[in-house]
Every structure is written in C-alpha cells, then in structure tokens.
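Note that one protein chain of the assembly has been removed; the remaining protein chains are unaltered in position.
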Amino acid sequence: MSHLTVFEHDELPAEQFEDVEQQRETSSLGMWMFLSTEVLFFGVLFTSFFVYRTRWPEAFAQGAKELKWWLGATNTAVLLGSSFCMAMAVHAASEADDRTIVRWLWFTVVLGTLFLLIKGTEYAIEWHEHLVPHFRWSPVAPGAGEPRDPQLPLFMTFYFVMTMFHALHMVIGLGVLLVVIVLARRRHFTREYHHPVEVVGLYWHFVDTVWVFLFPVLYLLRH
Amino acid sequence: MAGSANPFRLLPDSASGIAPRVDALTGFLLLATGLVTLIVLVLIVTFVLKYRRRSEDEVPPATVSRVSLEIAWSAIPLGIFMLMFYWGAALYVDLRRPARGAMEINVTAKQWMWKLQHPGGQREINELHVPVGRPVKLVMISQDVIHSFFVPAFRIKQDVLPGSYTMQWFTATRAGEYHLFCAEYCGTMHSRMIGRVVAMEPAAYQAWLAGVTPDEPPAVSGARLFASLGCAQCHGQNGPTLAGVYGSTVALSDGSSVLADENYVRESIVNAPAKIVAGFPPVMPSYRGQLTDEQVEQLVAYVKSLGAAASPSATRPSPDAAVPVTRPVGAQPPDHRPDFPPARNATDYDRPAGSQPHP
Partner (left out) sequence: MTTVPYNPDYGRPARPTYLSIAYRVSSWLLTRDHKRIAILYMIAITLFFTVGGVAATIMRLSLMTPDGRLTLPETYNRLFTIHGVIMVWFFLIPSIPAVLGNFLVPLMIGARDMAFPRLNLASWYLFVFGGCFTISALVLGGVDTGWTFYTPFSSSFSNTHVVLTVAGIFIAGFSSILTGLNIIITVNKLRAPGMTWGRLPLFIWSNYATAVILVLATPVLAMTLALLCIDRVFHVGIFDPAKGGDPLLFQHLFWFYSHPAVYIMILPAMGVVSELIPCFSRHRVFGYYFVAGSSIAIAIVGFLVWGHHMFVAGMSVYGGMVFSFLSFLVAVPSAIKVFNWTATLYRGSISLKTPMLYALGFIGLFVMGGVTGLFLAAIAVDVHVTDTYFVVAHFHYIMVGGSVMAYLGGIHFWWPKITGKLYPEWAGRIAAGIIFLGFNLTFFPQYVLGYLGMPRRYHAYPEEFHFLNVLSTAGASILAVGYVLPLFYLLWSLRYGPDAGPNPWKAMGLEWTTSSPPPPQNFERTPIIREEAYAYDRMTPQGSDNTPIIPLPAAAGGARESGRPGSRPESSEWSDQ
C-alpha cells in the first residue's frame, strides 16, 4: 500500500510493480542509469587531467614516473580478481545457492579490502616521499634528490583526488556487499528474487572499470 | 559626456568604428524578432477572443494537423537564424581582428582599478586617453581575479584574465568621454571599478601626451633583465633567434605551428616545455616562480621590440626593420616602441603559494 512508510515490511513484488520480473528489470535499469551518472562524474576528472597534461607535459610525465606502477598493476589484478568473484556470486545467486553466494561475496570483499590496503600503502609511501600537496610537500626529492617540476603538485593533486574518489566508491561498495552478505545468510534470495546481488554486481564491475582507466592514465603515461 | 543625462535614451553613445555596425545587427534582430513576436501575440489574442468558449459543453471541431505547416515554421525560422548567425559571425571576425597599425595600450586590471600604459610609457589610472581615428589595441592582463574591460560606447568587451593576455581593439570615431566599466564580477568594489575613455582629436591627444611624464619604457627594463639572466647565452648562439620572432609563425617540434603573439612569448618564458621550436632540443628551463608577472611583461616587451634586428642585444629596431615574411593576416608588425607597464615592487604582483585570500 502506498500508505506504508519506509520502514514497514514490503511484500514481493513491491506494490508499484505487476510482478517480480518487472521489479527485477526496473532495478537493473535503475542501476545502469545510475552508473551513467558516475561516468560523467569521473569524466570531469579525466577531462581536467588531460587538459592539464597537455598544458604541463613535463610535470605530468614526471608525476607518472613518481608513482609506483608495480603497486598499481598489482591493484589492477586484485580488482579484476574481485570482479571475477563478484560475477561468480551473481551466477550463484541466479541459482539461489546461498552458501555459494556468501562464499564468493566474501572473496570479493577480501580482494576489495586488499586493494584498499595496497592503495593505503602507496599513499604511505607518497607521504614518506613528501609527495602530498599542501600536507607534506618538498620541491626537491628527499635525500640528494633532483628538483621537482614546479607543476608536479598539480599532477599529484589529480592523482590523490581521482584515486580517493575511486576508493570512496569502493568503500561504499564494500559496505553494500556486507549488507548483501547478511541478506544472503538470512536466506533472503530466491530464484526469482535476487536482484540486489545482480545490481551490486553491476556497481562493482563499474568501479573496477573506472580503475582500469585510472591505472594507465595515471601510472603509465610517462612521456 | 560620459553618457548624457537624458534618462529616456534607448541607445548608448556610438563612438567607435564598429558601434554602428553592431547597432545595425541589433536593429535587424529587433525587427525580425519583434515582427514574429507581434504576429504570435496578435494571433493568440485573436484566437482567444474569436474562439472563446460559449457554452460549457461545447466541443470544437477536431484539430487538423498539417506536417507541411510544421516543416514551414521550422525551416523558415532556421533560415532566418542562419542569417543572423552569419551576420553576427562576420561582424565578430572584424571585432576580433585589430586593424593594421593599431597603437598598443597595455592594460593591467587589479582589484579594483585599471592601470593603463601608452606605447611611450605614459601611465594612467582608470582613464584612457586615445586619439580619434587611430586603431587602438588593448593588451590586457589581470593581477588577481578575472575582470572585464567594457566600453559600452564602443560596443566592445573582453574579459581580463590572470596569467594570460587577452586582447581587443577599437577605433574611436567621435571625441568625447565614455564610460569604462568592469563587467566581470570581481569582488566587493566591482561596481566601483569604473573609469572613462577620453577620445580626443589627434592634435589634442598629442598635446595631452606631451604633458604626461613617461616612466622607463618596459622594453628597456626587459633588455636589462635579458642580459642579467644570461638569456643571450642560448638565444645569441645555439638557441632560437629572437630577432623578428614576434608576430611570425613558429614551427614546433611536434609538427604544428603557432603564431608568436604575447601569450606565446610569455609561455615560452614561464612554461617552455609546452612548445618546443622545431629543430631545437628541449633544454630551456622554466622561469615560472623566479620572475614576477611584470618582469615577464618587460621581457615580452623587449622581445617585441627586437623586430627584425640581427643582434638580440639591440633594444630598438631601426624604423625600417624588415617585416617577417610569414605573418598571418591581421597580425601586427613589431611596434617601434615598447608598451608594457614599468617595473613595480615585487609585492604588488607576487602572491606566494599558500597565502591567505585577500580581504
């Protein structure tokens, strides 16, 4: 009933839908639409990055070399692995195999957390090397280092802003995954109704895709 | 007068060569749009009166749609719009391309005043004296935020940016005093950042010029800087020659070419790696942060003054300096006289990184 408030129990399908299938299609379409907004959200960052890369080519090449590409590459592999686990979880969900769902979701969460830990390590290294604009910066590389390009802070700003927004999306994704794990353990899903898992899967794959673009753009454009 | 006191005017003074042409286009737009607006309003009023509902259950005859009508009232407006676009674009090209022989005035905008300098070094604050009938090109930069140099009587306006030069030009056609407004919101006293442009007959202008004491021409200051910074080490020997470069088309190492205007010269000083001249290695260091804005301006003035002189140490080109062969239409030959603001205290221009915003 439309007079139900947000916290009151809902039947399946929800009142505005004719059947569960319509509800499922609607949820998916909604998530795809939302992901399109995210494309534009990150698009601003990529656009601005390339504008400045054209303007300050030396600074941006130097910046790419300062980043630890092997950590970034490891993270890429970790995230791709987590997407694989997510896909397996979605497949298990279509068969309403709750224990398998939970297992694969846990793998996804573990790999996602590993990504964040590696990212944190990278940030710690950058902190140590005085590469954090405004907070800990040195115009000369620590030790008997070479002077840094005066526009290097701009590159590092973009690096931190882009990876932090990405990390924020990952943290939100991990939170939602935990909620879905709880739901799966409560036997909440059936063959017909498992679209929370699907929809979270879409979101997770998207977050992975953003990283697949972030990594080469930030780490690999070294000239 | 700076705008007559008549409160019932519909048009500002028309005091530049381009002003009547802008007004003509406006007049056409007014006529065309006014006509269509009138037709639509008359039709609506007519229909409302003629077809007003006479009884509560009246059901009028069905709407008869006509695709031909739709096409017509889409295509005809489109055609008229294209005419408006073309006229506006053609006029705009003339608005943006300075006439030959334009006198360059340097404008520096700052919260909340205008600083101007004439080619001979004469300075003005919030006022600009110009001769009637001579094209004047304004080369403008801001010391802080974005401003906009707006002279309604001339129908010209251009934003003034920090960090790069913008330009506009005009030819005053009538002597008089005209409003100068800042047209881009720039803070507390934005509405007080006003002044006047005084257009004078050429003789009166010369008399006025003679009465103002000029400061050291910036190109002279630039020549001193050029020597003290050791620029001649490269630019006198292995590096790209600077004589005659201003106003020419420079071929770059990535295959493109660029017009060597004020912004190119400035960028070459503060961000050399962005554009490397073809055939030369990318070894010029960037002077960003080591020179104040107006030191850069003085160097730019110096480079402009080199014209086609063979030796980069000359501070003034000979009056009959050869004009560079490759010059795009409308670009200016290097001026004979330097034209940038004189040296000031560094604190006027410097804002150290991380400083607090200004009150």
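Here are a few things to note about the model shown:
A and B label the chains in the order they appear, each numbered from 1.
Everything below uses one rule, namely that contacts are C-beta pairs under 8 Å (C-beta built on N, C-alpha and C of every residue); 3 or more make two chains touch, one makes a residue touch a chain.
Keep in mind it's a predicted model, so treat the numbers as computed, not measured.
The chain that is not drawn here is touched, among residues A:12, A:29 or A:77, by A:29. Not every partner is drawn; the one left out touches chain A at residues 1-7, 14-19, 22, 25-26, 29-30, 33-34, 36-38, 40-45, 47-48, 51-52, 55-56, 59, 133-135, 150-151, 153-154, 157, 161. Interface residues of chain B facing the missing partner chain: 2-12, 21-22, 25-26, 29, 33-34, 36-37, 40-41, 43-44, 47-48, 51-54, 56-63, 65, 67, 69-70, 73-74, 77-78, 81-82, 84-85, 87-89, 91-93, 95-96, 111, 144-146, 148, 150, 152-153, 155-159, 161-164, 166, 179, 181-192, 194, 288, 351, 353-354, 357-359.
Methods note: only the chains that are shown with their structure count from here on.
Listed in rising order, the residues of chain B touching chain A in the complex are 271, 273-274, 286, 288-289, 354. Partner chain B is touched in their complex by these residues of chain A: 55-58, 134, 149-151.
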